[in-house]
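Just passing along the structure, written as structure tokens.
Apart from one protein chain that is not included, each protein chain of the complex appears where it belongs.
Showing subunit A:
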Amino acid sequence: MEVVGQLQKQYVDFITSLFREAYLDDQYVQLQKLQDDSNPEFVVEVVSIFFEDSEKLLNDLASSLLVSISLFWVFILCLRPSLLLMVVLFFLLFLFQLYSQQQVVDFKKVDGYVHQFKGSSSSVGAQRVKNACVTLRNFCEEKNLDGCSRYLNLVKQEFYLVKNKLETLLRMEQQILQAGGTVPLLEQVPLLWKQ
């Protein structure tokens, strides 16, 4: 069928571009190999678990880098100071927390979360996410809060990018199947793009 052929070609082009741009790596192909008629939804299931897991991890990560800030503000508000005093205190504390965060953040905990994230992204083949996690872990080891915050943003960004790509990819697979075709599988990632 003309339609199926076209859909398949679009699919191959798209997934090839994902490999080329390192959104996905060979591990994704490995997952596809585990899917068959007895388990036709395997990749979707794994990817869904990855999405859920990751959202939770990103939340945990964000909050573990932030907890020290909120405590100070809560403390101030509880004192019920006069307006002027409150302004002064807020200002002082704003400066103080920049210093104190370095001491208060539990980098070991943050590292633990990132390690988990690195593991799960590697298991689904989300290469760019994994690489960003590796760099983020280095910042954790150095206890570099600024680096951590910046790279957490990058990790988050990469995650949402690959999430978007994967959702598109899986949707394209569905379209092919609904049109009566089969999803073409890359045997393995072409050497050119393997890293």
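Following the convention adopted for this analysis, a contact is a pair of C-beta atoms (placed from the backbone, for glycine too) under 8 Å apart; a residue touches a chain by one contact, two chains touch by 3 or more; residues count from 1.
What we mean here is this: contacts and distances are computed from a predicted model.
For the omitted chain of this complex, the UniProt record lists the protein as "Two-component response regulator ARR5-like", which is one of "Aldehyde dehydrogenase", "WD repeat-containing protein 43", "Two-component response regulator ARR5-like" or "Epoxide hydrolase 1". Taking the complete complex into account, A:Gln30 is the one of A:Thr16, A:Gln30, A:Ser149 or A:Gln175 that touches the chain left out.
Touch with the chain that is not drawn comes from one residue among A:Leu24, A:Leu65 or A:Val124, which is A:Val124. Within the entire complex, the positions of subunit A that touch the omitted partner chain are 26-27, 29-31, 33-34, 36-39, 42, 45-46, 49-50, 53, 112, 115-116, 118-120, 122-125, 188, 191, 194.
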